[in-house]
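Structure provided below as structure tokens; questions to follow.
All protein chains but one are shown at their positions in the complex.
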Amino acid sequence: MLEQVKYYEDYEIGEGRETVGRTITETDFVVHAGHSGDFFPHHLDEEFCKTLPFGKRIAHGTMVFTIGVGLTATIINPVAFSYGYDRMRFITPVFIGDTIRSKVEIIGKEVMEKRPGYGRVSERLTVLKHSGETALVADHIYMVEMKS
Amino acid sequence: MLEQVKYYEDYEIGEGRETVGRTITETDFVVHAGHSGDFFPHHLDEEFCKTLPFGKRIAHGTMVFTIGVGLTATIINPVAFSYGYDRMRFITPVFIGDTIRSKVEIIGKEVMEKRPGYGRVSERLTVLKHSGETALVADHIYMVEMKS
Amino acid sequence: MLEQVKYYEDYEIGEGRETVGRTITETDFVVHAGHSGDFFPHHLDEEFCKTLPFGKRIAHGTMVFTIGVGLTATIINPVAFSYGYDRMRFITPVFIGDTIRSKVEIIGKEVMEKRPGYGRVSERLTVLKHSGETALVADHIYMVEMKS
Amino acid sequence: MLEQVKYYEDYEIGEGRETVGRTITETDFVVHAGHSGDFFPHHLDEEFCKTLPFGKRIAHGTMVFTIGVGLTATIINPVAFSYGYDRMRFITPVFIGDTIRSKVEIIGKEVMEKRPGYGRVSERLTVLKHSGETALVADHIYMVEMKS
Amino acid sequence: MLEQVKYYEDYEIGEGRETVGRTITETDFVVHAGHSGDFFPHHLDEEFCKTLPFGKRIAHGTMVFTIGVGLTATIINPVAFSYGYDRMRFITPVFIGDTIRSKVEIIGKEVMEKRPGYGRVSERLTVLKHSGETALVADHIYMVEMKS
Partner (left out) sequence: MLEQVKYYEDYEIGEGRETVGRTITETDFVVHAGHSGDFFPHHLDEEFCKTLPFGKRIAHGTMVFTIGVGLTATIINPVAFSYGYDRMRFITPVFIGDTIRSKVEIIGKEVMEKRPGYGRVSERLTVLKHSGETALVADHIYMVEMKS
């Protein structure tokens, strides 16, 4: 993990990075069920899933989001604060054995009128499957200190 | 877990329910770090956190979301499909020992022009702390089959 | 999870319900070993198990019981208290990849002479494999408040 | 772990052993909920539990049984097979921070008429709290090969 | 677990024992990543690993060591204290599905001049794969009380 001070002024629209990959395992499905308390058969009952259109167990949306965000957690910016997420969409389901990685890109910034000294930065998170398909998108909103 | 078929027409704005509670433990913090891969010291380093405004470890936003959603996972509606979330906001941090519960309320519905036979339903998720403070809000978007 | 007050008088012999299913994974085997501390090679050593009659790893009896009971934990009855279990029997082993579900049925009830105001209710738990075979049976004994 | 061949004839009524201890932690509560899928507030919601007679979170019965049995899993007898349990009773609740250990004692044996070459051995399992109170008892039934 | 008092004088060079086996699962890989915080793609990204010489995910060295040592943890000697390890070497990688067991052998002992009443005992740990290959070796150093 690296610490990197980055002020509102330092963010540029279009800049981004891509993470390493992680194979989503049956273990992740079971751990996520046990952690969230969501034991829906869509995620845990292979026989039931054979009767559904996808034909196999589907990752929890909250897991794709959690691991997708987790993959990006490598640089600490002490002057940025997570505010929330907009327009999170589940595009393609993630199955056991899929390898995912995350891409983030700055897509917007604006000075916060109501909060002097801070700007609002939007970062698009895209969780990609190894096949090239997009699993999830969401726009992360940060509140970032201004230099002056 | 109960299965309950509920069509687009059956949803009424203003209807809702509230879940049982769950105390968020140090274990949940450690499990979430290990599951997500996010080991930021804000969540795991008690000594570092003593130097921050809140003074103690703060739950991952993705965990409050995951457990908040998980608490609601008690009724399966086979004709509804999760589409995504809008306007997720982290309002108050969750600390070790806080007990949370979730409230959901239908806040909007509209027929989907582009997708005949389906309607879009918005359900506001509010994760509440035992103190009465709101930890997180987010609007869950479902695609729901219409009766006819 | 639902709360449902149900007094001794409300229980009827023969009534029952069946749960959703859950596929038992290698993860569950490893988690149960780590949780219980039982690392017997019958559960964890695939090579050793090839030399045994069943030819593969066998689920811990305590796990089939734990998950079988857990599957039924969807309705809270605030006037019923778990007392214990009678005649728990391991009928067919559970293997990695088996999907199980639980069936419960009220099989007996009697007023408790020694404990005025309470009745004793017996509920037969049957854990079924997707193949139709029975994995485990046990009779759950509850102490339930009487209406009057 | 030790392997020790012990035939039906080698078991003597009254013989027994006692295990090392293990402190039951909040982690065990959370792990057991996630493993079993039983998220009842009696085990996980500290605020709710303050309104109940015991005033604090109570261990799952299935967990006391699982860990109580797990503590005894140190000697493999290749000629004995677990058959089931009789008269499992939850005597005193286990709380976070209690240290438990298990005691086992042979309390019965009889030749199996229907299964030539095998005897049935009953072993009483007692899970004790550090306070000296009994948390759980159950009679473990084994099917054991006879020497001749 | 057994307790067995064994003084410095009781150790003989060449004596040893071998443990039961344990199949290393994908679950162990995921659990170890989450526990250690080491999410290197060498351990968790199946697609990335296909581009490396071994062609599949490789166990963390710290996991082979941890489980290899854990397999030997069956006898408590209250007069011996772990001091450290020398010459730990990763010989052959461990893959998902490999079954490992540990062998320990006393390879050296000497009276501790600086610490009257104690001797130093070296025990060679060898973690073996079911194929017969050696996965890891390390020399465990104990400080053991002398009888007189």
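All chains are identified by letter, namely A, B, C, D and E, in their written order; residue positions are counted from 1 within each chain.
Keep this in mind: a residue touches a chain if its C-beta (ideal position, glycine included) is under 8 Å from a C-beta of that chain, and two chains touch if they have at least 3 such contacts.
None of these values were measured; they are calculated from a predicted model.
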* To do: List the displayed chains that the omitted chain touches in the full complex.
  => A, B, C, D, E
* May I ask which residue of C:Val20, C:Ala33, C:Val64 or C:Met88 touches the chain that does not appear here? => C:Ala33
* Residues belonging to chain E that touch the chain removed from view -> 1, 22, 28, 31-32, 35-41, 61-63, 65-67, 69-71, 73, 76, 82-90, 138
* If you put the missing chain back, which residues of chain D would it touch? -> 20-23, 25-28, 31, 97, 99, 130
* Interface with the undisplayed chain - residues on chain B -> 26-27, 29-31, 34, 39-41, 44-48, 57
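Just so it is clear, only the chains that are shown with their structure count from here on.
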* If every chain is reduced to the average of its C-alpha atoms, which one ends up farthest from chain D? -> A
* Structure fact -> Chain centres computed over CA atoms; the one at greatest distance from chain E is chain B
* To do: Tell me which of B-E and A-E has more C-beta pairs in contact.
  => A-E
* Asked: Rounded to the nearest whole Å, what is the centre-to-centre distance of chain B and chain C, using the mean of the C-alpha atoms as each centre?
  -> 30
* **Inter-centroid spacing, chain B versus chain A (mean Cα positions, whole Å)** => 15
* Could you say which residues in chain B touch two or more other chains, in rising order? -> 1, 20, 22, 28, 31, 35, 37, 39, 76
* Make each chain a node and each touching pair an edge, then name the shape: line, ring, star, complete, other. => complete
